[in-house]
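Note that one protein chain of the assembly has been removed; the remaining protein chains are unaltered in position.
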């Protein structure tokens, strides 16, 4: 398990840890069985993500991806946030070990789940905008780990 | 393959190497397939073994057992020589590695074969005195090595 | 970093100075092949036999019953696959083991299951123990082998080996034990304890990695795992790893000497560590405290994931582990903790601290001081903690 300096940095000093009282979009993905749970709190004003916080139960990579993902969308428009891919998260961290790629997927999905929640609260069907459920089930990693 | 000091000594400076022109008992045991051939020359006067020489093709232990066995019977009576066991040879050498015990058997048999030859030359049937043929076939070692 | 505390001796240990000193000549000057006939080869051979003698003494076995291997995994594979092959010829294709063995045993059994063997996995109780009674009930006429670990690598529980061995002897079933974690930490006597085969590994007792041994009781015939040259009396081919074998001999002598005193000393440190760690809220000790390796503490903290915990401890100078070392790179929760009956989220979050005689009281103090804030910090990040 070789983490990049960047991952270790974000793990040691994660940005935006916590909850947002005034969040208008909250999403949680993962499950304890898989060993990772990520919860994202978004505070969106107009089209812009004003604030983000996260809470994560998971490995070092899960915490680091949560941290960097929040940094990558803070101050961005919802549209831009929707474009955030797990690949971009991995790149921003200077790479992740193969077995930890799923953490970056979780980060992407956690943001999408929070955005879905935001749309729902606005009375808008998120499906056409955000896409699939964004849940853990899509990742397939659990099957991998259980089949191991 | 751990040889005792005694074995190494007899190997490095074997006693009674050679042939006896005036031998009146000559015996050879072993075969090249087995990797050991021992030939003993006895010069017997009355009941006493006056001189012994040997020629051996074989491993260090074969040479050392030949050497010590000649020493053990020189000047002895034929009767005493017949009592020489392979065990006594092994003991005199401070032991032999298990896989080399057959060399001591060969030494015993070579002496017996030479004594048989001596009796035959005297017109005496050696069988009741010396026992079995004293040939290589009795040792069984070759079966062991070929079955390996 | 205030301090560096290595508390992962169950994963691997440092080669001791005494062991290194014993090995060094065989890495360079005395390089003869032990099977060679000339003097430097003969010396190597003699040295190997001395090491074999030392191992046998430590186990209460005879030297002819000790075979050197490349480690614990090879010893386990050889014992189990070798016994299975021998016994299958007699129509015996049933193996009894437990659900908390090391992967070297578990995966080997799974392999045999694919080859048509039937495996009974005895469940441990919630304290981490198997009983001899369970073994007795599981034995069948076609049982080829019972393989049960001496002491568990994660939770440190020591099994009733002597009693299990007795049950096997009575039923005339071969009994193998993976004692990789037990050797040097528990008093072992294969004769008294009715053990037919026993695996051990050097790197858990200050010898180098890549060397181990299998004790095979006289009279038991295993199929070879590694065929070839006549080394190890024709039972384990390969030019002998002399330097490491010498190291293993030295190490096993050292670690079994005065073992009672050592156990007392290390247990006391372990007890103080556990006692203080248990003051943290929502923590549990995994595995019973009674029959437990003197250096093992295994703790779970609600809502804290194991890998993150290890990483943060490492950043504070403490080396511990989560699950066994050889799986901590994977995504799996610990099969041992699942076997104990823990839910998945807890099985992901255990911390194993394994200390030994080199650990100091100050080291324990430092762990006791560092652990609570580290746990608190991770819990502050955890979505499970405020639930």
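A few remarks follow.
By letter and in written order, the chains are A, B and C; residue numbering begins at 1 in each of them.
Here is the rule we use: contacts are C-beta pairs under 8 Å (C-beta built on N, C-alpha and C of every residue); 3 or more make two chains touch, one makes a residue touch a chain.
Computed from a predicted structure; not experimentally measured.
Counting contacts over the entire complex, the absent chain touches A, B, C.
Within the set C:52, C:102 or C:335, the residue that contacts the chain not displayed is C:102.
Taking the complete complex into account, residues 1-2 of subunit A touch the chain not shown. By the touch rule set out above, subunit B reaches the unshown chain at residues 1, 3, 8, 11-12, 14, 17-19, 28, 32-39, 55-60, 62-63, 97, 99, 102, 141, 144-145, 148. Touching residues on subunit C toward the chain that is not drawn are 6, 8, 11-15, 20, 23, 27-28, 31-33, 35-41, 69-74, 76-77, 102-105, 107-108, 110-111, 201, 203, 208-211, 223-231, 237-244, 307, 310-311, 313-314, 319-322, 324-330.
In this text, only the chains that are shown with their structure count from here on.
Looking at A-C alongside B-C, one finds more C-beta pairs in contact between the chains of A-C. Note: centroid distance subunit A to subunit B, computed from Cα atoms, is 88 Å. Centroids of subunit B and subunit C (each the mean of its C-alpha atoms) stand 54 Å apart. Of all residues in subunit B, none touches two or more other chains. Shared contact sites, meaning residues of subunit C that touch two or more other chains, are absent.
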